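Next up is a structure, given as structure tokens.
Here the complex is missing a single protein chain, while all its other protein chains stay put.
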Amino acid sequence: MKICVLVKEVPDAAVEKRIDPSTGRMDRSGEKNLNPYDTHAIEAAMQIREGGVAPVEEIVAVTMGPESAVRALHKAVSLGADRSVHLTDPAVAGSDVAATGYALAKTLQRESPDLVLLGQQSDDGECYTIGAVVAEHLGMPSLTQVIKMDVADGALRCERQAEYGYDTVQVGLPAVISVGDAINEPRYPSLKAIMGAKKKQLDTVGVGDVGIDASKVGGDNSAAQWVAAKAPPAKAAGEIIEDEDTGETVEKIVAWLDERKLI
Amino acid sequence: MPNILVYALHYEGAINKNSLGAVSEGAKLAAQLGGEAHAILLGESVPHELAATLGKYGAKKVLVAEGPEGLAQPLVDAMAAAISGGSGSGGSGGDYKYALFGGGLLGFEIGAGLAARLGAGVAMEVTGVRAEGGELIAERPILGDSAISEIKYRSPVGIIIGRLNAFEISDASGADAPVEQLSFELSPHAGQAKMITRGEQRGADVDIEGASILVAGGRGLGKAEGFQLCEDLAAAFGGNTAVAATRAVVDAGWYPYAAQIGQTGKTVSPKLYLAAGISGAIQHKVGMQSSENIVAINKDSNAPIFEFSDLGIVGDLNKILPKLTDAVKAKKAS
Partner (left out) sequence: MSGHNGSSNGRVVPAAYPPPVDSKKEFVKRGLDPEDELIEVGVAIVGGGTAGLACANRLLQLLGDDPETMERLGEVPVAVIEKAKTCGGHNLSGAVMNPGPLRELFPELTREQWRQEGFAFGEVKKEAIYALPNSKSKIRIPPPPPLNNHGNEVISVSALARYQQRVAEEAGAYILTETAATQLIVEGGEGSDSGQAARVVGVRSGDKGRGKDGEELGNFEPGTDIKAQATVLAEGCWGHVTGAAIKEFDLAAGREPQGWELGVKEVWKVTKPLDRVIHTLAGWPLKISAKYGQIGGSWAYPMKNEKTGEDLVSIGFIVDLDYADATTSAHDLLQEIKLHPLFKGILEGGERVAWGAKALPSGGYWAMPKLSMPGAVLVGDAAGIMNLASLKGVHYAVKSGMLAAESIYAALKRGESSFENYEHVVEDSIIGKDLWEQRNTRQPFQKGLLRGGPIVNLMIATKGRFPGGRWALHRNDAKPMFIGDSKDSYPKPDGKYTFDKLSSVFITGNATRDDAPNHIRVQKHVPREVAETWRWMCPAGVYEIPEDAPEHGMVDVTVNYTNCVQCGAITAKGGRLTTPEGGDGPLYQIL
């Protein structure tokens, strides 16, 4: 079985998020890391390989992003992917979820994967949707919020949380599965793996290499256009107490509750 | 006539509350555009009487389609068929300019898949929609709710996926709607997913929706045993108080699913919501943000919850909760 893992680089959680005043778009400078949810996806691929139930010939990490995105690919490889593919092209810059999903699907088509894994959300953007877009373009079933996944007889048995509780769904391969962080505990890469990552095969491709129609991607071609950003309705700010003397803090809390007749 | 097709989720004979809100919102918006809102229900032998009740909330017609429940792809097939108005769509001509979803997991999956199928523009986590110049403009929060962006559609069909609880029922006084069977073809890949068990509750069955005080615990509790602190505090408050949990800790098995609040759990609005060790990420916030009074305890002063709590305490819950429990007991005794 061939597994492709979609990965994304995202700003480090510690970096303050803001709009770049000169472009009116999200300021994406600053420290970036591999999306933490994607590390769970790579770990899931590795566990299938190590589980021995289904032989895995290759685990390929795939990303779409600017030049700096190679670091996310290096990290993915150090965690176990065998090689990686980097889709980078000015034509795709600024793509929304629908365009990004289309571009990634075209890139994946070249690889003919049996299973596509990805983190269900990234810290800096939309959640639960890109898997569905990619799957639709590839003609594969898609499931998200998956927290347990077992392989048996060419199919997956997945557990995921939905509106009414936990669902158990049997999914035939090939399929696109978006995983949650409860699915596993990702491993740490060994130093050997980290240092060896740069030597593993990394294919850089542009829109022309994978048959992407440039008129369907990129910020200007988005079917849903961001037109403005404005401040949300003002809300009365809450009170904050820094706990230094817990006895005092607790007294303040009780007084606050009492004032509002909540005790 | 610009119509809006609204997805309605149903389970065990009842329509999901968020779907009712979406139907109601859809009806309102459609009227402003000079069109109609139609709802669509998919399932195994969906009762037409159930479908017709969507008329109360403003649907002028309800399409019913036959297919497996709880999965997204069959709905992508059905809604695409209805929107394209091709053969087997029921013949009445869809003329749908927008597809509307009331939030919730399946709504995300279907809406995104539909956007890919139709090459349509899609906006998600939408908190407001308005009609302007014969078009709909969607609003969604960005950057951790610190700004709102507006979205316009350039494609023939626009897909709007609402944030949980964004759309409310405004009018439930309509008459039953006519029901039409929609015939469509299930795509091959839709047939690859089979539901084995749906809606399994894990852990004890607890009722948190009726509570007037909720003590909720999240990852910050550190371990399952941490919930003892929440239970002790809830007991100190007494009366109609319950303990609730976030999705992360329910998935980790620390507390039952029935106590979960958030995007795939329950929505609550108690008089007092006391959150301990909860960061306040949007997936949780949407389930409790309309609580009357929100008190948050977290050791990270940058936690998003402090941006919408009424009283925030930056500190160690392991120190604060036990002392607070004693103080509440003492206050009640006095």
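For reference, chains read A and B in written order, and residue numbers begin at 1 within each chain.
As a working rule, a residue touches a chain if its C-beta (ideal position, glycine included) is under 8 Å from a C-beta of that chain, and two chains touch if they have at least 3 such contacts.
As the structure is a prediction and not an experimental result, all values here were calculated from the model.
Although it is left out of the displayed model, the omitted chain contacts the following shown chains in the full complex: A, B. If you put the hidden chain back, the residue from A:Ala93, A:Ile194 or A:Ala229 that touches it is A:Ile194.
If you put the hidden chain back, the residue from A:Asp12, A:Asp213 or A:Asp258 that touches it is A:Asp12.
Although one chain is not drawn, its touching partners on chain A can still be listed: residues 12-15, 30-31, 33, 185-192, 194-195, 198, 242, 244. One chain of the complex is left out; on chain B, the residues touching it are 222, 299-302, 314-315.
In the analysis below, only the chains that are shown with their structure count from here on.
The residues of chain A lying in touch with chain B in their complex are 17-19, 26, 96-98, 101-102, 126-137, 139-145, 147, 157, 161-172, 175, 180-182, 216, 222-232, 235, 238-243, 246-247, 249-251, 253-254, 256-258, 260, 262-263. Interface residues of chain B, counted against chain A in their complex, comprise 9, 11, 16, 70-73, 76, 104-106, 108-113, 115-117, 119-125, 137, 141-155, 158, 161, 187-190, 192-202, 213, 237, 247-248, 250-252, 257, 264, 271-272, 283, 293-295, 301, 306, 308-316, 319-320, 323-324, 326-328, 331-332.
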